[in-house]
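What follows is a single structure, written as structure tokens, with notes after it.
Heads up, one of the protein chains got dropped from this complex, but the rest are sitting where they should.
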Amino acid sequence: MTRHFLSTLDWSRAEIEALLADASELKATRRAVRRNDLAGKSVALVFFNPSLRTRSSFEIGVFEMGGHAVVLEPGKGAWPIEYRDGVVMDGEAEEHVEEVARVLSRYCDLIAVRAFPKFQRWEDDREDAVIQAFAKYATVPVLNMETITHPCQELALALTLRERLGTTDGKKLVVTWTYHPRPLNTAVANSALIIAAKMGFDVTLLCPTPEYVLDARYMDAARTFAKENGRSVTVSHDVDAAYRDAHVVYAKSWGALPYFGRWDEEKPIRDAHKHFIVDERKMALTLEGNGLFSHCLPMRRNVKATDAVVRSPSSLVIDEAENRLHVQKALLRRLIGDAK
Amino acid sequence: MTRHFLSTLDWSRAEIEALLADASELKATRRAVRRNDLAGKSVALVFFNPSLRTRSSFEIGVFEMGGHAVVLEPGKGAWPIEYRDGVVMDGEAEEHVEEVARVLSRYCDLIAVRAFPKFQRWEDDREDAVIQAFAKYATVPVLNMETITHPCQELALALTLRERLGTTDGKKLVVTWTYHPRPLNTAVANSALIIAAKMGFDVTLLCPTPEYVLDARYMDAARTFAKENGRSVTVSHDVDAAYRDAHVVYAKSWGALPYFGRWDEEKPIRDAHKHFIVDERKMALTLEGNGLFSHCLPMRRNVKATDAVVRSPSSLVIDEAENRLHVQKALLRRLIGDAK
Partner (left out) sequence: MTRHFLSTLDWSRAEIEALLADASELKATRRAVRRNDLAGKSVALVFFNPSLRTRSSFEIGVFEMGGHAVVLEPGKGAWPIEYRDGVVMDGEAEEHVEEVARVLSRYCDLIAVRAFPKFQRWEDDREDAVIQAFAKYATVPVLNMETITHPCQELALALTLRERLGTTDGKKLVVTWTYHPRPLNTAVANSALIIAAKMGFDVTLLCPTPEYVLDARYMDAARTFAKENGRSVTVSHDVDAAYRDAHVVYAKSWGALPYFGRWDEEKPIRDAHKHFIVDERKMALTLEGNGLFSHCLPMRRNVKATDAVVRSPSSLVIDEAENRLHVQKALLRRLIGDAK
């Protein structure tokens, strides 16, 4: 049966560690060794939402292993798509995902999909219908380039932390909510939570109110992983306590799930917590005042973190972004490489 | 003189058969043999309209033979273009097709163009002005990726039918109109008609009223081809009679030519013929209840054909889409391959 990469939830810690080791090797030898693992192979990158690093790192990663990436943007350069089964398609959609996935499976060796939530009803969005439909109908591996989790970002974060911390077990990582003018996807927060727990961190989820706690699917998974590692997952609304003695502060903004589709009601809460910004004072509370900081990109400067934090030697932002390239190459090799 | 691929009208049956044979060979050896026919060569894919399969299959096909495809979208990522000769260009267009075609001819080895009709005046659209202008000024081959015909789809259909039927001569193929909420291009219908006639089928064109008969250029060509093969082209408005004993049902929606630019007047006629949908009852009328079904993609499910028909073992939809890749590779090899 085709192995997809839809979420890290069903990839074991040992499998993740193997990917990270392979990514390290690919990174170390990148300029010295020309690779051919994907020679003659093609990958479809299907973007329903914008991208800069994801597109660049996948295109370049595929190229560096001898393959070719095709970028498709349904609804822009390509046709709008229907996901539901059995529908009379007399609306906007010109074709069904079944045809799209089955045909791309004939052309390509892997289909990577970016499909953000619609932000109307979390009950719907949490089904992850678009990528699940691709996975249902595709006959080649389907890879998640961010939907309601962002597993490639997880691998990049994990590799970066491994590089800087060595062992991650028993260290303290804080996932902190930060302000953003718009309610954002919980994907990266979900992902940071579960990968940190899987990697053996003691994880603190810092957020303004209980309403900002993440979906139970990810909270529960994180707690399960933590338990397997003999660690814990803690929710906190106390900024200073959360930062205290942390090895790592990982920042991200997201919209509160209970307000899905009623964002006007959530706005005053978000607006009242602009002080959650990651700044020098808070970072001074971390372990020996020397904790690491990271954030996926894009990131609004001086809204989510101050310039000084972003540019400090403790900032992993650029390394984490670079590591997208290496972990994705390892992942592609694992899924469709000749040596798999 | 440069050989273009603007339409199959001026490609003989023998030439088409040779392309199909080559495509079969490329398909059979795709994963086993790395090809180099287009090594160092570039192809421009100029899209005035959206695309998913066309773009993917061309990009991948070119890559699989060692070349590179550049995707250009004039009016989106590129400048709007003027096609008429001698015009004072003080409107929207920033450049003339003469410059576009001549410059791309210096950069690339082939120019492929998708340019749908404007749906205002059929007298204008039937001139196929955009691709004809490219062909006039280009000094490299110009290839039609769908304008008022869709010759690459024709080749894909022909290969698929050859694979499933073996000999096609004397078998019955029905091109059936189906409902679609908008009036669509006649391109694929024109193409299905002429390639089926060229391949020796007895062809029935099934449509709601005489107003849905296709342009005389294609009706006449189909009749000529049929005559050369000792076969016939029949127009029918009787659904059951048309389906009866058919080997192949090919579905497509299109707008009636006499209503061009007055689509509001055509709408009631279209709306009154939603029952032209391809369904199990109708397919049961085909030869031994076992006729093949196909449709180019995109295709609206349960509008043009029911889920059951699309998913049945007699459905060629996915195979036909896959075969785009193989026939286009054969075509590129024929037009610009080193071994031509």
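For reference, chains read A and B in written order, and residue numbers begin at 1 within each chain.
Just so it is clear, contacts are C-beta pairs under 8 Å (C-beta built on N, C-alpha and C of every residue); 3 or more make two chains touch, one makes a residue touch a chain.
Every value quoted in this text rests on a predicted model; they were computed, and no experiment measured them.
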Item to complete: Looking beyond the chains shown, say which of B:R31, B:R102 or B:R182 touches the absent one.
Response: B:R102
Discussion item. Which candidate, A:A21, A:A39 or A:L297, sits in contact with the chain we can't see?
Written reply: A:L297
Discussion item. For the chain left out of this view, which of B:A39, B:A216, B:A284 or B:A308 touches it?
Written reply: B:A39
Item to complete: Pick out which of A:S24, A:S51 or A:S312 touches the chain that's been left out of the picture.
Response: A:S51
Response to the item:
Residue list for subunit A contacting the dropped chain reads 31, 34, 47, 50-53, 55-57, 59-60, 63-64, 71, 73, 76, 181, 297-303, 307, 317-318, 321-322, 325
Discussion item. For review purposes, identify every residue of subunit B that touches the missing chain, sorted by number.
Written reply: 39-40, 42, 44, 68, 70, 72, 74, 76-79, 82, 85-90, 93-96, 99-100, 102-104, 106-108
